[in-house]
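Okay, handing you the structure first.
Heads up, one of the protein chains got dropped from this complex, but the rest are sitting where they should.
Here the chain labels run A, B and C in written order, and each chain numbers its own residues starting at 1.
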């Protein structure tokens, strides 16, 4: 199957689907354990999944499980492992000598320090400077790896020798996660606040998830990925600017069902 | 209080207790919610705690919570964060420029690569070579940090510039963990298989835990830290070599109560 | 302190704060470990907490921990324990004989079966019928408890005898939860979809949380409890009905800061 091929990410990394358990139908079946009722058509499953997603009924999505094999720089893996619900098996640099594989951004991939948002890199660097900086990264990594090799040759334990290895070096791991928590990971890591390097992995994974659970993915895009949360003050501002009737008409004309329109109106104007 | 002082670990790290919730008495009170019965004496609390620990009744130990502020090298933090039940707030190298603080082992702290156990460093290196290797670590870290500074001066985003920083650089984090999972962390990280550098942190934390929950600590030492698990084959071998009566006598003479001796005998000879 | 008193809930239940670790200042301090910077004024802490809450930076809220002693009917406890991140010690009906304490709703607290929403009770029952049904509940519980007592008198093991006890009987438990997950619990259990009986407990707990972490509670009310999430289709409908300029003016006049207004506009119109 296509999804079991290795998907290249960054200059030397990859994401590969190892295994998956369950699908859209499983999610619907699990939900129907709670609500009663047996097997239904694919179309009814999709409608149920959309309902579950927009009402934050998350437990049926936990019934689907993905396992990936990932190769990523340590600084990406460090962000990744902040998600604590996954199971992980990572290569151990105490046990194995790490390969000479570093994340080497091309000059045009280097970003300037963001001014407005202090944590995000934004905009390209002037190309002459960028080439120089990219080269500096390369030489620094080579020099660190040479030190690592000399330390090992000198008989130093691997667990101590690795201390000179930069966080740009590639690591590998198995990562198993249920769909609910995987979608939460994707929402955070596909966001523009996320560092571009981990976003590249999130995009590769999205392509796989979309094929395995297409109905869930559509519901996720509609109700989570491209959704926005409004505070009480924001809701009040909107309610002052748009009348209930105007919004109702607009939503009906956009094709939403009567019950969906009711849901929306209740969020802004109360019941 | 003494436990709120910063305890130095390694060359530049520390562990500092930020806060604690609960104590031995709380553990006993939580257990008594399950078993019935009100407040008891300190001595009865200690006996109950010993019973809970040796019978793996773990939930009352979850009722006590510790928060620490830790400064440790990234390679130590990486092992630390494999424990997924804790809450963590770590300094972000996307947001802040990291300081020039690297773990620099002294020459006599360098270890050779273990032969029998492939992941553990063991034994000292010859002192002349060790001095040279320690110096090599120092120069490699300095060179990496100089590259980091140049990349920042060149306008590169902090999130990208950090990729050349070695895993030996110090990071800082708040770490909140309940006592049950903290003791599990300590059992694994005080073990001789653990890397000496994280073991140093585990020892500093042990000193704090021992003072906060002395009865729990004694029970942990007796029934977990210095315990050992025997497989079916091992149990059978022991049962062939020692008669029930001989072991019973020995245990009674060592001061164990009748019911404790019964527990032990049942583990080896069945009921 | 007032919050350590037992707060009555339903006819025979209660919620009592046993202990708390941390406060608004701790949350701000934990966030500043990530962002850098030392202690700040209370006003700056509140602004930081509002920022964390509206941007879903959840980990600092995990640094505050609450322990409650709760007495609630089993059917409420069953909904409660679906929240898996808490620590729990519950009375064991294998070990103890349960008391004759049942949830007995007054006639005017009985609700009819919802028509629109199949899981929610709504509206009062006619008072003559209600009195009869309340009495029926009472007699059924008494009869079940009498059977329980006879089974125990007959020598049956408590663990088997309890099988006739209704889920309306009261149980007790210690419940320890961090603030982030506690607020998630409250968002779900204060919602009108939640069963009224567990909502009564959520309200009692809200009163405690509000006093312990007032700034976090205000941010929670504004950005979570009284917020609403809009899907892509809903956002598009709003963007067609309200121009960016109109909304900008309205939000500025309602007193939101320039950067907050930018955040809102980006959610609807993109950057």
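One rule holds in what follows: contacts are C-beta pairs under 8 Å (C-beta built on N, C-alpha and C of every residue); 3 or more make two chains touch, one makes a residue touch a chain.
Given the structure is predicted, the values throughout are model-derived calculations rather than measurements.
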Contact partner of the left-out chain, one of C:44, C:100, C:122 or C:191: C:122
Among A:6, A:55, A:87 or A:135, the residue in touch with the chain that has been omitted: A:87
Positions on chain B where the hidden chain makes contact: 54, 192, 221-223, 226-238, 240-242, 246-247, 250-251, 254, 256, 264, 267-268, 271
Where the missing chain touches chain A, by residue: 18-22, 26, 29-31, 33-36, 59-60, 62-63, 65, 67, 69, 87-92, 95-96, 172-174, 176, 178
Hidden partner interface residues of chain C, rising order: 73-75, 78, 81-82, 84-85, 88, 92-95, 102-103, 105, 110-114, 118-122, 125, 129, 132-133, 136-137, 139-141, 143-144, 147, 150-152, 154-160, 162-168, 195
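To be clear about the criterion, only the chains that are shown with their structure count from here on.
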Chain A and chain C: spacing of chain centres that average the CA atoms, whole Å: 29
Chain centre separation (chain A, chain B; CA means) in Å: 31
Of all residues in chain C, the ones touching two or more other chains: none
